[in-house]
Each structure stands twice: as structure tokens, then as C-alpha cells.
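Some notes on the structure that comes next.
Shown here: the complex without one of its protein chains, the others still in place.
And now, subunit A:
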Amino acid sequence: MASDSDLSCTGLVRRFSGHAAVDHVSLNVPAGTFFSILGPSGCGKTTLLRMLAGFDKPDQGDIYIRGQRMNDVPPNRRPVNMVFQHLALFPTMSVGDNIGYGLKRQKVPLAERRKRIAEVLEQVGLPGLEGRNPQQLSGGQRQRVALARCLVLKPTLLLLDEPLGALDLKLREQMKVELKHLQKAFGTTFVYITHDQSEAMVMSDQVAVMKDGRFDQVAPPEALYREPATPFVAGFVGDNNRISGDLVAVQGELAEIRLDDGSLVRGRIASDDLETGGRVDLFIRPESLVLAGDALNSGYSGMDACIRSTLFDGANSRVEAEGAGNNTLYARLPQDGSAPRFNENATVRLAWDPALARVFGARI
């Protein structure tokens, strides 16, 4: 195993009564990385995390942390700490005792323990709160205490199990940024699991998209967004429009697709198993759709669509339109004053640069 990787797993399998919750997952996390595992609930991400923490054992495969095989090491002996979904702060202990819990187990003397608790509280922005009870703190403060409780031990790896799930939206946005800064400041390798793609995108260096116990794609957030490798990733990460049709021709990188009403659209081929005549899905992001009046770029593909409604949501405002072949499409409305006002049932031309659209074989 390469020693510059903090965590590496090979062929991990975990079955529960015959069903593989984690199915041949391999991963490699370089030191200092913020690595997220993103997937819908029930995709096996929690099972994977519990195996990394040592609460569960893989049926097959190996877990290495800094090159050391961890399969048979109990959780209290692993250089790994975990921030739990509901934080699991000890209710009978003060903030200081919560944070000092791990240090005490390591037999760190009292004076040093006090010093390190004070230091880490300072670092997470809660100086002097040692004497408080966790119940007296706000959600965001508890979050930071849970982080501090792990970070004070300087683990090789910090596992986070959707810790922001219990926070309200505003606070969650704030904690996302803060978590990323803390990770950079401490330099600890984070493995973060979430079903919220925005959390994964904002914070991570690398994101693994998990589905049915397998990794669909592992890539930096931007690559994941721009170059999804599978239709699932294209649909799950960020908003996307899906247009179904039959593949009629391939010209170099581009596919020509006939929609159910006979009109033709084009997009870039994203998988190599396409056959002419087969059913395909074209994915195009709402912000890549141009509400073309007259000034239409000649290289663009497009379709006529009927406006159903305008959904105003500030910077994220969209129009809902029904395109050719009963495809519902969402197009982002630019808020720089360039977007016209639309009447319901007006017909517009939605156009896109074919290089920005991705074409996959249709899922059956």
C-alpha cells in the first residue's frame, strides 16, 4: 500500500442476510483530503463508514489506514474518530469532560489535558466553554464540540456521519463552509458521508457517488458535475433535465437523437456502449439551456417548448416547460435583466451547446 494514502480499501463487501449492502468497494484517500461519500439513503454509505470506524466487519476485502491493516483492530484501538449523526455527546458530562474523554483514555495528565481542551475549543471558536453542559449549547455549538472531541485526539482519519443533518438550513450553509476551513486548518483527512449533494460539492476535494452498495464515480466535485460518468450521477448530482429518444447517428463525439415526436437533438456521447437505434437519455443542465429568441448560435441544438410556469427563487429561478416528446424541462432564468417575461403556454426555443449535453444509454 502506498504510505501517502491515509485510507485505502480493497474489495470491501458486507452482506446482510444475503443482500450486499456494500458490494466490492475500493477506495483510496490521500492524506489531508476531504473525501465525501454521497448517496441516497440505503445506498450502503453508513455501513461502509461503520466498517471504517470498526463497529462492523467486512465479509470480504481489507481496510488499510496509513498502510496498517485494520480489519481486526477494535474501534477503541483505531487511529480513527467519528462524528456521529446526532453527535452523541455525553449528556452527563460538561463540554470540557466530553472533549477530554479521549485524552483521559490515553492517560494524558490533567494539566496537559486542560491545555489541549482549551486549545481545541479556541480553534473551533468556542473559547472558555469547558464548564457548560452540552444541553445548554445551540445546535451549531454542539456540532463544534463534537468535532473538537475528535480533533483533540489528532486522529489520522476523521469520519463524519451526516453531522449537519439536524441543523436548520441557514446554519447548515454556514457550517459547511466552516467545516471545510476547519479541515484545512487541522490538515486531518476527513471522510464525510451525506445524502445532500450540496454538502458534498461545497466541502469536498473528492466525492464518491454511491448507489446500491457500489461507487458509481469518484471525482472532484466539478468533474462530477460537468462530466458525470453514469446516468445516475448525472441525475443525482445537481439539477438535470433528462430527454429520452432513439440514437439515430453518431458524428465523432456527438450523438444525434430522434425524440418521440420526430424532432432531432444533439449531445456529447458519455458512454461507449451506445448502439444506433437504441434508446438513449440526453442530460442537459438547466443553466446550460438558452432561452433563444432570435440570436441563436448556429452550432446549437434545441427544441421548441411550451412554457408551463415560472418558478421564481432568486438566483435559482427557473421556467418549467414542456418540450418535444412530453419531456418536462427546467431552464434557469438569468437574473441579470436579460431574461424576458414569459406568458404561460407561450412557445419558446430552448437551445444548448451539444458539447454540454451528455448522452447515456437509457436505463431499463
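Here are some notes:
In the analysis below, contacts are C-beta pairs under 8 Å (C-beta built on N, C-alpha and C of every residue); 3 or more make two chains touch, one makes a residue touch a chain; residues count from 1.
In this text, contacts and distances are computed from a predicted model.
Chain not shown in the complex: UniProt lists it as "Spermidine/putrescine transport system permease protein PotC", one of "Spermidine/putrescine transport system permease protein PotC", "DoxX family membrane protein", "cytochrome-c oxidase" or "4Fe-4S ferredoxin".
Here one chain is not drawn; of A:N81, A:N240, A:S301 or A:N327, the residue touching it is A:N81. Interface note: of A:N133, A:S244 or A:S263, the residue touching the hidden chain in the full complex is A:N133.
Among A:Y101, A:Y300 or A:F342, only A:Y101 touches the chain that is left out of the view.
Set against the missing chain, the residues A:R149, A:K211 or A:R266 yield one that touches it, A:R149. For subunit A, the list of residues touching the undisplayed chain reads 53-55, 74-77, 80-82, 84-86, 88-93, 101-102, 105-106, 133, 149-150, 153.
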